[in-house]
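Let me begin by presenting the structure, written as C-alpha cells, before commenting on it.
And then chain A:
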Amino acid sequence: MLHIINKSPLTSVSLNSCVNTAAGGDILLIEDAVYAATKGNAAEAVLQAAMGRFKVYVLMPDLEARGLGDRLMAGVNAVDYGGFVDLTSNNKSCQSWL
Partner candidate 1 sequence: MSSIEVGGKSYETDEEGYLVNLAEWDMEVANYIAQTENISMTEQHWEVVNFLREYFEEYQIAPAVRVLTKAIGKKLGAEKGTSEYLYGLFPYGPGKQACKIAGLPKPTGCI
Partner candidate 2 sequence: MSDAKKFMFVNRKAPYGTIYALESLEVVLITAAFDQDVSLAFLDDGVYQLKKGQQTKGIETKNFSPAYRALEDYDVEKLYVEKEAMEARGLTEEDFLVDVTVLSRAEMGALMDEQDVVLSF
C-alpha cells in the first residue's frame, strides 16, 4: 500500500499518524512533507525508525523547490513525477494522510 504525506512533520502529526497506524508498504513524501527527509530535521528519527517497515520515497521537484535538493537523508529514494505515477500504479491502494 502507498501512503502519501504532504504536510511538514514539524507542523502536522500526519507523518506520525501514518507510521504509527500503517502496517507497512511505501511512503511517498510530497509538498511540505519533503522536509521530513532532510538531514538534521527534528523528525529525522521518526523516518529512520520507519525505514524497517516502509520503503520511503521523496518527490525531488518539491525538495529542489525548497532549496534542499542537496540535503536528502540516507535511505530515502528520490523520485520524479514519473516515479510518483509508478508508485500509485504499482500499489493496489493508496492513502493520503491529509
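Candidate selection criterion: all candidates are chains of the complex that A comes from, given by their letters.
One rule holds for everything that comes next: a contact is a pair of C-beta atoms (placed from the backbone, for glycine too) under 8 Å apart; a residue touches a chain by one contact, two chains touch by 3 or more; residues count from 1.
Everything numeric in this text was worked out from a predicted model, so none of it was measured.
Contact annotation for this complex: of the listed candidates 1 or 2, chain A touches only 2.
Taken together, the chain A residues at the contact with candidate 2 in this complex read 6-8, 10-11, 31-32, 35, 38-42, 44, 60-62, 64-71, 80.
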